[in-house]
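Every protein chain but one is kept in place in this view of the complex.
Naming follows writing order (A and B), and every chain is counted from residue 1.
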Amino acid sequence: MLEVSRLCKSFGGLKAIDQVSLWVDEGEIVALIGPNGAGKTTLFSLIVGFTKPDEGTVRFFDRDVTGLPPHRICARGIARTFQITQPFVRLSVLANVMVGAYHTTGRRHEAEERAQEVAHRVGIGEQLHMRADALTLAGRKRLELARALATRPKLLLLDEAMSGLNPREVGDMVQIVKEIRQTGVTILLIEHVMQAVVSLASRVYVLSNGRIIAEGPPAAITADPHVIEAYLGHGAAARLSQGGARA
Amino acid sequence: MNRRHLILVGIGGLALIAYPWVFRSNYAVDIGFLVLFAAYLGQTWNIAGGFAGQTSFGHVVFFGVGAYVSTILHATYGVNPWIAWPCSALGGAIVGWLIGTLCYRAGLKGSYFALITLAVAEVGRIVANSLPITRGGLGMLIRADLRAENFQFKDPIWFYYIALVLCVLAMVIAWGLTRTRFGARLAAIRDNEDAAEALGVNAFREKVKCLTLSGGLCGAGGTVYAQKYLYIDPSIAFSIDKSVEMLLVTLIGGPGTVLGPLIGSGVLHFIGELTRDLGAMLPSVGNPQPLSIIIYGAALIAIVAWLPDGLMGLFRRTVGGDRA
Partner (left out) sequence: MLTPEILVAGLVNGLMAGGIYVLVAVGLTLIYGVLHIINFAHGSLLMLAMYAVFFLWRKPLGLDPYIALPLVIAGAFAFGYLVYRALIGHFSHGKDENILLITLGLSIIIDNATLFFFTGDTQTIEVTYAGRMISLGPALVPLGKLVSFAGALLLCLLLGLFMTRTDMGKAIRAVAKERQGARLVGIDVEGVMAISYGIGIACLGAAACLLMPTFYVSPSSGHAFVLIAFTIVVLGGMGSFKGAFFGGLIIGIVESACGLWLGEQLGQIGIPLVFILILLLRPSGLFGAAR
């Protein structure tokens, strides 16, 4: 469904994304992990049109969408959430979600109905009339999700939807994401919270220094020495396998 | 809007309609006109600046273009001013479309946008000051022929009602913005343009539409001014003071609200009258008018510092709960 081929992006002299290729099949939940600064959010930006790649292509349902502006990407059926939540601060929660809902309809009460339905599904149905900036972090994360969902996407890109949440909130979010997938939405998520990655993803890509260094099911990835090195530093994999509990 | 609001609006509307009958003096009717007219122009600014967050410092350019279009058509080419009136609106809309397309294509936002609109208004003033067709600095006179078919009236009460109708029209449009997809998108763009784009909003297109609408309505105001005072010149038609007034009544009343510009205009003119009366009482004061304008400047700072949502914001917080 989504096919990213040999994407490259440099900022100044720094190669932020270097020949990255990945694919996501319809109905999957795929995770993108990697240490801080690996370029995960940059990769998302390239896919959804916030930044234009220097080289490489992005294809969605076999149509080239490389470099299209964000609103056209959304029109094609790809929606994204932001790592640092970006609510429309002066609007109510309902109005926020309605902006997304208006993507597929021009009529106010249709948009309102859709927004309410999505909001309830995601768990912020009780806060519809609050101002967006009055929400807790967990609430704002759900709002990000609801807004993107309201646009009826086929592919949802979640950027660290779990970050900053406590374990119980993470559990709730994981449940919501599972339910979203059940409604037929494919999901590609950036995540640091391994609990979520393991519970949700069928496949994981690992990005480090702008390159994909590993790909596979979660269990294989967590045991992969390259991945361990990327997170914990040079030689850590060897130390871990030698020392066991002592490392 | 619930029943209580409807009743309040109804009472307010009746009061405005009855006003010139209760206070019959020419002076009172004139003040009424000024308040409503400033509210109308402020509402046109509100559409771009309040609802969409596009703070413009040069909105007077639409007003000036409108005033000159209808005056040139009428005074020079003999077109009936009622027919020239929509041409003014069209002129304002075209200028709005042009400015929007050029500026937003170039990605100009925030203070850059404000300054460039100022420069555009200045260009308007200079052009009007230099062309033979606008009679340059001499300005243009409309021959007084106080009959309704010439869009001139003996009794100023007629201009009061025209201003009232325009004001109501603009408020209806603003109210429409709060209930439609277009308005929701503008609000999203105002609060977070990137997030809006990610949700499928074509920010460029919506902003251009917004400025076109705002410019057209503002241009229509130019004709009314010209027909009431029967004289325009570049310093009147493109005066920065008018831009500031439009901005000020909206910010004081409440940007992005329907009633904001009307309330702001009322408050502003009330302050103006008050300072004028006080100033007249001071013995050595020659011209008290700058005093009121000084207060306007202070009011602007105060609003930015303490009441960024204007008086409507204050009202909502103390009375209305948190209907966003």
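The rule is short, and it goes like this: a residue touches a chain if its C-beta (ideal position, glycine included) is under 8 Å from a C-beta of that chain, and two chains touch if they have at least 3 such contacts.
Since this is a predicted model, take the numbers as computed values, not measurements.
Listed by label, the shown chains that the missing chain touches in the whole complex are B. Annotation: of B:9, B:28, B:79 or B:115, B:115 touches the absent chain (contact as defined above). Checked against the full complex, the one of B:127, B:169, B:230 or B:271 touching the unshown chain is B:127. Screening B:34, B:79 or B:240 against the full complex identifies B:240 as the residue touching the chain left out.
Residue in contact with the omitted chain (choice from B:274, B:298 or B:314): B:298. In the full complex, the hidden chain is touched by chain B at residues 55, 57, 102-103, 106, 108, 110-112, 114-116, 118-120, 122-123, 126-127, 129-130, 136-137, 240, 244, 251, 285-287, 290-291, 293-294, 296-301, 304-305, 308.
Heads up, the rule we're going with is that only the chains that are shown with their structure count from here on.
Centres computed as Cα averages put chain A at a distance of 44 Å from chain B. Residues 179-181, 184-185, 187-188, 190-192, 194-203, 256, 322-324 of chain B are the ones touching chain A in the complex.
Residues 48, 50, 69-71, 74-75, 79-80, 82, 86-92, 95, 98-100, 102-103, 106-108, 111, 129-131, 134, 147-148, 150-151 of chain A touch chain B in their complex.
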